[in-house]
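Some chains omitted; the rest stay in position.
As written, the chains take the letters A and B, and residue 1 is the first residue of each chain.
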Amino acid sequence: MCRWLAYSGSPILLDTLLYKPAHSLIDQSLHSKLGVETTNGDGFGVGWYTEGNDNPALFKDIGPAWNNRNLRELADHVHSPLFFAHIRASTGTAVQQTNCHPFRHGRWMFMHNGAIAGFHLMRRELMLLVDPELYADIGGSTDSEVMFYLALTYGLDEDPPAAVARMAEVVERTGHEHGVEFPLQMTLAITDGVRLWAFRYSSGRTSRSLFYSSKVEALRRLHPDVRFLRDISDETRLIVSEPLGDLPGAWHEVPESSYGVIQPGGDEMYSFIPSAA
Amino acid sequence: MCRWLAYSGSPILLDTLLYKPAHSLIDQSLHSKLGVETTNGDGFGVGWYTEGNDNPALFKDIGPAWNNRNLRELADHVHSPLFFAHIRASTGTAVQQTNCHPFRHGRWMFMHNGAIAGFHLMRRELMLLVDPELYADIGGSTDSEVMFYLALTYGLDEDPPAAVARMAEVVERTGHEHGVEFPLQMTLAITDGVRLWAFRYSSGRTSRSLFYSSKVEALRRLHPDVRFLRDISDETRLIVSEPLGDLPGAWHEVPESSYGVIQPGGDEMYSFIPSAA
């Protein structure tokens, strides 16, 4: 299992969220409180959008995030209005850059915490369902990347929630055919560089933790003294595997079996149900 | 493309062949003479058999062999009667341990120099031909590993030359269906820990270089002063991508479209033709 963070809002230095908070993602890499494992040291990745390039930049490494000097450097120099960060705790799959999140396809970015139970049994069948045009682009060996390519196959470009719902349905159906009772466990973040979708779902309704930050406006009223809140725009929003600190009123749990959209003009939350096309 | 070395004979220190010769594999990693690239610095691997374990040990790393301190250490301490060593020059595939040769399955070891032309186009089709029971064990993203798993699918355990011939036939047929004129380019080494097979073949009859060492007996007569030759058994044999030095009479080219078997009781050479089952 893993921990992740997705940010959308005023351009900020990565450091502000990766290192500065009391329970930052770096702290979570050593001392996760809500994860399956306390240590998330099997590689990490950061993906961010910059001006002048529709596709996000990726930086990944196979060592732990907490001692990575290059990540420390980038965090001090890279500003971005939309970025993902992910720390990995492998459940056995190889620790290599092609297995580190976020994954990218064109302007799309995808990251995942969770697992397909029994993936070893159904890897081949799921791979066969991937669009043959996309198949050869799969670079790693994780269940997460297959989930991403299934979502791409099922129309991520046109309708992300529908594509993810279909992917989830296919994974559950395939799992059930192999006698796996609860095949899917996922918290997902997906973005095209403009909008950001976050999903919380699991076949057994026991989904991993996921939180979103309160509206900045409300937080400013609650905490008029917190400088950071004055510097960011009203539309700034964070989605995280676990809260980055103890600021009262700052965090809300994403409800079980639901997803949210962070977008210009107003964020929204919906319920999520796997579904065939 | 890559360079490799396969050894079978009296147990020797890896150093004897990996570092000591004038044009050792380490030297070839920087200054290959007969390879497609002079530099082979995209990862490496060594596999060796030890007493008390039917399966070989593997050591792989993603940096160049020439500056790897762990390889230098192992070479000074590991003795083996049968080992493979491989240095990689990637043609674009990710540089990660799961893409480093040799590959292993149970007691089998496999390494390759060459490529499937147009692999990106036919990766999915070839993967589909792999025995579903074996599919999920594929850990990397190279054409070489798919070739290994196809050979396993086609009976490597029972009849290695027949399994390789069928794999080659399938790769060529699939390539031709995609309009690739010369789909296969390969020099292969395969072993089960007892016998060792080496293949040299390419669809266009322009195979990469491959050499085998002369009989030790003959070499001893030619070079009575070379101490190394006195220390090794009569059955010792080397197969290499390029000669390790200039000892006259030491090296013979493996003929185009042929394969050899190194085995207790007498080595043999045959012609090689891809063939359906």
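To be clear about the criterion, contacts are C-beta pairs under 8 Å (C-beta built on N, C-alpha and C of every residue); 3 or more make two chains touch, one makes a residue touch a chain.
What you are looking at is a predicted structure, and each value in this text was computed from that prediction instead of being measured.
For this complex of identical protein chains, the structure file gives a whole-complex count of 4 copies, while the figure shows 2.
Just so it is clear, only the chains that are shown with their structure count from here on.
Separating the centre of subunit A from that of subunit B, both taken as means of CA atoms, is a distance of 41 Å. Looking at the complex, you find that subunit B touches subunit A at residues 94, 96-98, 120-121, 123-124, 127-128, 132, 135-136, 138-141.
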